[in-house]
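Of the protein chains in this complex, one is absent; all others appear in place.
What follows is subunit A.
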Amino acid sequence: MQHRMWRRSRRARVFATMSVLATLTMSACGSGSGDGSGGGSADGPVDLRMTVWTADESQLALFQEIADAYVAENADTVSSVTFETLPFEEYTTGLTTQIAGGNPPDLAWIFESSAPEFVQSGALMDLRPVLSETEGYQVDDLDSDALRLWESDDALYAYPFSNSPFGVFVNTDQLAAAGQPMPAELVADGTWTWDAAADMAAAAAAKSGKSGLVVRDFNYSNWGNLATIWNGWGARPWSEDGTSCEFDSPEMVGALSWFHEQVFTESAIPGPGTTADFFAGDAAMTVTQISRASALDGSFGWDLLPLPAGPEQQQNVIGQAGIGVLADGPNAEAAADFLAYFTNPENSERLAQYFPPPRTSLLNAETLKAANPKLSAEQLQSVVVEGIQGAVTKPAHPNFAKLQQTIRAELDSLWKADADVEAVTASVCEAATPLLSD
């Protein structure tokens, strides 16, 4: 009996020892950081890694070309630069997991919606000293409006490499078939409003049996994309300082009531659960970023127009993306130096073919025309150049991840024919207020 007990306790000791060893090993695996594991010895050249969400081969080839030129010039400090694509839908989740796992990249693309969270967390390195000290960088050329989201006090925590305006692509064939005027005519005589756009979209949808106006990537889930519409009503989801909810403001109720009516009464906008890809010819109009122009294959006539005006104003909206250097990354200094090279005036001009830069000297139709052959000089001037100036970004907040989910869950009640818009927006504010002051 005693022998059996001894054996049992010995087994228990072996089991416990192995468990502890396993835990320690795994913890050690998960907590390594800042030890130069990014490649290269402590004194030798290092390997840099940048996480991106694009999988476009031509874009990645351009990045690599710029990086290879940098490595050739700085072989003593950097031996290679790798661009690692993470899936777009799960990008921030993937990046966070890498950071949590003790394997942060050296540089990372960051969505505008996550900008305040990353800026305030201290996860990113202040880039202003490096950019200011880099010869020929021309920091003053950077548009101050474009930088605002990425700044805190005097520090700049990411470089907004992409500033892609939202516009309205229209299928002119479908509009003509429905006997509608061309939207460009309405823009010319100043009557390009959301009401006019919705009327035309409804008429085209009724004629073609397809969809009318699609707010791309909204999918009755990513409600931030509705900013392209509600800005015309002068609405915003929360106050400037991000502490009080404004979803229940008369402006927002007006904008959401209009949207609801266009979905459930006028049939100008396809309802929830309906898939319609404008670029496949399934819809008469779509609100999206100009960078989507590359998806047009010439199978139908099209035009690109600025966002229409609402009852209050015409407000341009841009979608931004930044590149930051992870402060806890293995080679932060080298990464910041590479970023200064990657975004210098010459390379910004090369990158402009895919990503409208924040440099005022490059924001002209002539530069952008070379990069966007599908867009005319007039379209580039009216939608891109004028669209970036004075534009606002989509909603962003330090607590955006929770706000996104919470507000999405509350807004689900709005996407029914008999919804009470005022009651829903009041419940949105009730749920969002604790998170805004969190």
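The definition used in the following text is that contacts are C-beta pairs under 8 Å (C-beta built on N, C-alpha and C of every residue); 3 or more make two chains touch, one makes a residue touch a chain; residues count from 1.
Here is the rule we go by: contacts and distances are computed from a predicted model.
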Protein name (UniProt record) of the chain left out of view, among "CARDB domain-containing protein", "Branched-chain amino acid transport system permease protein LivM", "Carbohydrate ABC transporter membrane protein 1 (CUT1 family)" or "Cytochrome c domain-containing protein": "Carbohydrate ABC transporter membrane protein 1 (CUT1 family)"
Residue among A:Thr172, A:Thr274 or A:Gln314 that touches the chain left out of view: A:Thr274
Residue among A:Ala61, A:Ala75, A:Ala409 or A:Ala423 touching the omitted chain: A:Ala409
Residue of A:Pro87, A:Gly122, A:Pro250 or A:Pro373 touching the missing chain in the full complex: A:Gly122
Chain not shown, touching residues in subunit A: 18-23, 25-27, 30, 33, 92-93, 96-97, 99-100, 117-118, 121-123, 220-221, 271-275, 328, 401-402, 405, 408-410, 412-413, 415
